[in-house]
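Encoded as structure tokens, the structure appears first; notes follow it.
Only one protein chain is missing from this complex, and each of the others stays in its spot.
Going by the order they are written in, the chains are A and B; count residues from 1 in each one.
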Amino acid sequence: MVSSPHPSFFQAVAAVVRKDLTAEFRSRELLSAMLVFSLLVILIFNYALELELGVREKVAAGVLWATFAFAGTLGLNRSMSTEKDRGCLDGLLLAPVDRSAIFFGKAISNLVFMLIVEAIVLPLYALLYNEGRIFQPGFLAVVLLGSIGYIAVGTLLSAMSVQTRTRDVLLPILLFPVAIPVLLSAVKASTGFLTGAEMAEIWPPLNLLIVYDIIFTAVAFMVFDAVVEE
Amino acid sequence: MIEVKKLVKRFGLKAVLRGMDFHVERGEFVALLGPNGAGKTTFLRILSSLARPSLGEVKVAGFHLPQQASQVRAHLGVVSHMPLLYGDLTAEENLQFYARMYGIADAGPRITGMLEMVGLENRRRDLVRTFSRGMQQRLAIGRAVLHKPDVILFDEPYTGLDQDASSMLDKVLRSVAAQGHTVVMTSHDLARAEDLATRFDILTRGVIAASTSRESLGRDNLLTFYKQALAV
Partner (left out) sequence: MSSKPTLLKILDVTSLILLGAATYLALVYAPTERVMGDVQRVFYFHIGTAWVGLLGFVLAAVVGVAYLVSKDLKWDIIGVATIEISVVFFFITIMLGSIWARPTWNTWWNWDPRLTTAAITELVYVAYFMLRAGLEDPERRARFGAVYALLGGLSAPITFMAIRLFRSIHPVVIGTGQGETLPLSSDMKVAFFFALFAFTVIFIDLFWNRIRLGQLESKVEQLKLKVM
């Protein structure tokens, strides 16, 4: 019998990402759910907060990040459920690949889905509220960094919550308290860019966001083994 | 190929496997039989590196578990009662994914060969969620042997299959066995096991209570042997 070579780490990650994207672009169930949900949340905020011009620029970042946080949990739940439901997680674990490759593969796929939703919601928001400043590189960078941190922790926690009895319901409960630093820093930094504040003001939350991303991505991938394996 | 010595597996404080010994030579086809809850699935999970032994020694294809789990995985194929397939991908895409995950270069021809072997060549571009359970199971076997593993584990592969599907699965299993793989199969279906296996082991109360080869079974039928083993 010929023994097969192991795939390289990068090959394994790429395979998982490719698989997730192929499956999702075919059915588009997840993306459409996340998108519709996001738009509905913004609609609700619109009426709940009576966003008049002066107030709006101060809360825009908050509204957007709250929306992304909620839509994000939808995506995270669904992404892990598809693995769990047909036993596919076992299929992944049976492959001769490092467990962290599975983590990075899932996290990258989840990140891509979140970014796609953001890429559609943000221009729409800009259109609805005549908020062109959203397209600054600074603002977009914050969206990217915030999403990274949120998804890194979210992927790890979704791997846990999918193995519990309470499943989907548990993920936001686990995720939100631990993701508060991401959300707060992202909102603060985003608002800074939107209101044209000085870089000196924007830098501290931005810095914190980067620190969070680094620490939690590292911890998440180190600890992922313990969560998926016995 | 498979060597298990004094394997103990506990869940919390409950011991499911209690000092089990198990030995399989290359090329053997072992049917692992036993009542529900005997620990057959747990045992296969340990052999496939998905679960860890609490105590004891486990060696598969010459590698120790759990320390050399990664090498074991490269030499092992598993078919469980869950299909381990992605519904939103085609049959071909599923096999391509697993080919990549096992680091198989130039997988194209091998995938085609596999699809032919399991009789799904004409459905290669169809989404797996449109497949019947029997078809999914056959594809799952294709997935399991894609990387030409030395050892194949089947956990209750006939679960949920009707007569036709079972016969088709028979054919596939026979051709797999003919290729010289070492196979361990758990099953409730004694008749099928009797047809396919070269050896029969009975797992009960956490250990192998009895073992016999096809030759020794001779005129006794398997059911009698099975009942005797459980009665002890």
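Keep this in mind: a residue touches a chain if its C-beta (ideal position, glycine included) is under 8 Å from a C-beta of that chain, and two chains touch if they have at least 3 such contacts.
In this text the structure is predicted, and so the values were computed from the model without any measurement.
Undergrad: Touching the left-out chain: which of A:46, A:136 or A:163?
TA: That would be A:163, which touches the missing chain.
Undergrad: Pick out which of A:86, A:106 or A:188 touches the chain that's been left out of the picture.
TA: Spelled out, the listed residue whose C-beta touches the missing chain is A:188.
Undergrad: Where the complex has a chain not shown, which of A:36, A:49, A:128 or A:173 is the residue touching it?
TA: Checking each option in A:36, A:49, A:128 or A:173, the one touching the absent chain turns out to be A:173.
Undergrad: Over the whole complex, note the residues of subunit A touching the chain we left out.
TA: Within subunit A, the residues that touch the unshown chain are 58, 153, 156-157, 160-161, 163-167, 170, 173-174, 176-181, 184-185, 188, 191, 204-205, 208, 211-212, 215-216, 219, 223, 226-227, 230.
Undergrad: Which subunit B residues would touch the chain omitted from the figure, given the whole complex?
TA: 11-14
As a working rule, only the chains that are shown with their structure count from here on.
Undergrad: Flag every residue of subunit A that touches subunit B in the complex, lowest number first.
TA: For this pair, the touching residues of subunit A are 1-8, 11-12, 14-16, 18-19, 22-24, 26-27, 82, 86-88, 90-98, 229-230.
Undergrad: Flag every residue of subunit B that touches subunit A in the complex, lowest number first.
TA: 48-52, 70-71, 73-76, 78, 80, 82-89, 93, 97-98, 100-105, 127, 143, 147-150, 180-181
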